[in-house]
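Rather than the whole complex, this shows some of its chains in their spots.
Note that the chains are named A and B in the order they appear, and that numbering of residues resets to 1 at the start of each chain.
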Amino acid sequence: MEGDIAEMGKFIGAGLATIGLGGAGIGVGHVAGNFLAGALRNPSAAPGQMATLFVGIAFAEALGIFSFLIALLLMFAV
Amino acid sequence: MEGDIAEMGKFIGAGLATIGLGGAGIGVGHVAGNFLAGALRNPSAAPGQMATLFVGIAFAEALGIFSFLIALLLMFAV
(Lines give C-alpha, C1' and ligand atoms only; values in the text may rest on other atoms or scores of the structure.)
Protein backbone atom coordinates (compact mmCIF):
# COMPACT_ATOMS: atom_id res chain seq x y z
CA MET A 1 0.00 0.00 0.00
CA GLU A 2 3.06 2.19 0.20
CA GLY A 3 2.51 5.04 -2.24
CA ASP A 4 -0.93 3.91 -3.31
CA ILE A 5 -2.75 6.62 -1.42
CA ALA A 6 -0.55 9.33 -2.96
CA GLU A 7 -1.22 7.77 -6.39
CA MET A 8 -4.92 7.92 -5.73
CA GLY A 9 -4.61 11.62 -4.89
CA LYS A 10 -2.85 12.30 -8.19
CA PHE A 11 -5.59 10.66 -10.21
CA ILE A 12 -8.43 12.33 -8.33
CA GLY A 13 -6.58 15.65 -8.63
CA ALA A 14 -6.11 15.18 -12.37
CA GLY A 15 -9.83 14.52 -12.74
CA LEU A 16 -10.72 17.54 -10.64
CA ALA A 17 -8.40 19.68 -12.77
CA THR A 18 -10.89 19.44 -15.60
CA ILE A 19 -13.18 21.79 -13.66
CA GLY A 20 -10.88 24.53 -14.96
CA LEU A 21 -11.27 23.25 -18.49
CA GLY A 22 -15.03 23.36 -18.10
CA GLY A 23 -15.00 26.95 -16.88
CA ALA A 24 -12.69 28.01 -19.69
CA GLY A 25 -15.07 26.28 -22.10
CA ILE A 26 -17.96 28.39 -20.80
CA GLY A 27 -15.83 31.52 -21.20
CA VAL A 28 -14.74 30.71 -24.75
CA GLY A 29 -18.34 29.91 -25.63
CA HIS A 30 -19.43 33.27 -24.26
CA VAL A 31 -16.86 35.12 -26.39
CA ALA A 32 -17.62 33.31 -29.63
CA GLY A 33 -21.37 33.29 -28.94
CA ASN A 34 -21.55 37.02 -28.45
CA PHE A 35 -19.38 37.60 -31.49
CA LEU A 36 -21.78 35.58 -33.60
CA ALA A 37 -24.85 37.30 -32.17
CA GLY A 38 -23.34 40.68 -33.03
CA ALA A 39 -21.87 39.67 -36.38
CA LEU A 40 -25.19 38.33 -37.61
CA ARG A 41 -26.91 41.55 -36.64
CA ASN A 42 -24.27 43.72 -38.31
CA PRO A 43 -22.25 41.55 -40.72
CA SER A 44 -20.32 44.45 -42.24
CA ALA A 45 -18.56 45.12 -38.91
CA ALA A 46 -17.53 41.50 -38.35
CA PRO A 47 -14.16 41.51 -40.18
CA GLY A 48 -12.98 44.50 -38.09
CA GLN A 49 -13.65 42.64 -34.82
CA MET A 50 -12.11 39.35 -35.88
CA ALA A 51 -8.82 40.22 -34.11
CA THR A 52 -10.65 40.99 -30.85
CA LEU A 53 -12.51 37.68 -31.16
CA PHE A 54 -9.25 35.76 -31.26
CA VAL A 55 -7.74 37.82 -28.41
CA GLY A 56 -10.77 37.04 -26.25
CA ILE A 57 -10.74 33.34 -27.15
CA ALA A 58 -6.99 33.15 -26.50
CA PHE A 59 -7.21 34.63 -22.99
CA ALA A 60 -10.10 32.37 -21.97
CA GLU A 61 -8.54 29.32 -23.62
CA ALA A 62 -5.22 29.98 -21.85
CA LEU A 63 -6.90 29.39 -18.48
CA GLY A 64 -8.14 26.02 -19.75
CA ILE A 65 -4.68 25.14 -21.03
CA PHE A 66 -3.23 25.92 -17.59
CA SER A 67 -5.76 23.52 -16.05
CA PHE A 68 -4.83 20.89 -18.63
CA LEU A 69 -1.17 21.45 -17.70
CA ILE A 70 -1.96 20.89 -14.03
CA ALA A 71 -3.76 17.63 -14.90
CA LEU A 72 -0.79 16.45 -16.99
CA LEU A 73 1.69 17.43 -14.24
CA LEU A 74 -0.36 15.53 -11.67
CA MET A 75 -0.42 12.40 -13.80
CA PHE A 76 3.12 12.35 -15.15
CA ALA A 77 5.43 14.76 -13.30
CA VAL A 78 4.81 14.88 -9.56
CA MET B 1 2.47 5.23 4.42
CA GLU B 2 4.28 8.00 6.28
CA GLY B 3 3.58 11.22 4.38
CA ASP B 4 1.40 9.57 1.76
CA ILE B 5 -1.83 10.96 3.09
CA ALA B 6 -0.37 14.47 3.08
CA GLU B 7 0.83 13.87 -0.50
CA MET B 8 -2.66 12.81 -1.49
CA GLY B 9 -4.00 16.04 -0.01
CA LYS B 10 -1.55 18.10 -2.07
CA PHE B 11 -2.57 16.43 -5.31
CA ILE B 12 -6.29 16.64 -4.66
CA GLY B 13 -5.77 20.26 -3.59
CA ALA B 14 -3.90 21.06 -6.80
CA GLY B 15 -6.76 19.60 -8.81
CA LEU B 16 -9.32 21.57 -6.83
CA ALA B 17 -7.29 24.75 -7.39
CA THR B 18 -8.37 24.71 -11.04
CA ILE B 19 -11.87 25.76 -9.90
CA GLY B 20 -10.36 29.24 -9.72
CA LEU B 21 -9.06 28.93 -13.26
CA GLY B 22 -12.51 27.92 -14.44
CA GLY B 23 -14.20 30.89 -12.76
CA ALA B 24 -11.61 33.26 -14.19
CA GLY B 25 -12.26 31.72 -17.60
CA ILE B 26 -15.98 32.49 -17.27
CA GLY B 27 -15.09 36.05 -16.20
CA VAL B 28 -12.68 36.64 -19.09
CA GLY B 29 -15.28 35.27 -21.48
CA HIS B 30 -17.87 37.63 -20.08
CA VAL B 31 -15.60 40.67 -20.55
CA ALA B 32 -14.53 39.81 -24.09
CA GLY B 33 -18.01 38.62 -25.06
CA ASN B 34 -19.70 41.82 -23.97
CA PHE B 35 -17.01 43.88 -25.67
CA LEU B 36 -17.65 42.05 -28.94
CA ALA B 37 -21.42 42.36 -28.60
CA GLY B 38 -21.05 46.12 -28.13
CA ALA B 39 -18.30 46.61 -30.70
CA LEU B 40 -20.35 44.90 -33.40
CA ARG B 41 -23.32 47.12 -32.64
CA ASN B 42 -21.23 50.31 -32.62
CA PRO B 43 -17.88 49.59 -34.30
CA SER B 44 -16.76 53.22 -34.27
CA ALA B 45 -16.57 53.25 -30.46
CA ALA B 46 -14.59 50.02 -30.20
CA PRO B 47 -11.04 51.48 -30.37
CA GLY B 48 -11.82 53.87 -27.50
CA GLN B 49 -12.83 51.00 -25.19
CA MET B 50 -9.96 48.70 -26.12
CA ALA B 51 -7.98 49.79 -23.04
CA THR B 52 -10.92 49.00 -20.75
CA LEU B 53 -11.24 45.60 -22.42
CA PHE B 54 -7.67 44.73 -21.51
CA VAL B 55 -8.02 46.13 -17.99
CA GLY B 56 -11.07 43.92 -17.45
CA ILE B 57 -9.39 40.87 -18.95
CA ALA B 58 -6.26 41.51 -16.85
CA PHE B 59 -8.14 41.73 -13.54
CA ALA B 60 -10.15 38.57 -14.24
CA GLU B 61 -7.14 36.70 -15.62
CA ALA B 62 -5.08 37.67 -12.53
CA LEU B 63 -7.48 35.68 -10.32
CA GLY B 64 -6.93 32.65 -12.55
CA ILE B 65 -3.16 33.09 -12.37
CA PHE B 66 -3.38 33.23 -8.56
CA SER B 67 -5.26 29.90 -8.62
CA PHE B 68 -2.64 28.44 -10.94
CA LEU B 69 0.02 29.64 -8.49
CA ILE B 70 -1.77 27.86 -5.64
CA ALA B 71 -1.86 24.65 -7.69
CA LEU B 72 1.86 24.91 -8.46
CA LEU B 73 2.69 25.70 -4.81
CA LEU B 74 0.68 22.67 -3.68
CA MET B 75 2.43 20.38 -6.15
CA PHE B 76 5.99 21.59 -5.83
CA ALA B 77 6.51 23.88 -2.82
CA VAL B 78 4.62 22.80 0.31
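Quick note on the criterion: a contact is a pair of C-beta atoms (placed from the backbone, for glycine too) under 8 Å apart; a residue touches a chain by one contact, two chains touch by 3 or more.
All values reported here derive from a predicted model rather than from experimental measurement.
S.K.: Please state how many copies of the single repeated sequence make up the complete complex in this structure file, given that 2 appear here.
M.R.: Whole-complex copy count, per this file: 3.
As a working rule, only the chains that are shown with their structure count from here on.
S.K.: Just how far, in Å, is the C-alpha centre of chain B from the one of chain A?
M.R.: Chain centroid spacing, chain A to chain B, equals 10 Å.
S.K.: Of all residues in chain A, which touch chain B in the complex?
M.R.: 1-6, 8-10, 12-31, 33-35, 37-39, 41-42, 45-46, 48-49, 52-53, 55-57, 59-60, 62-64, 66-67, 70-71, 73-74, 77-78
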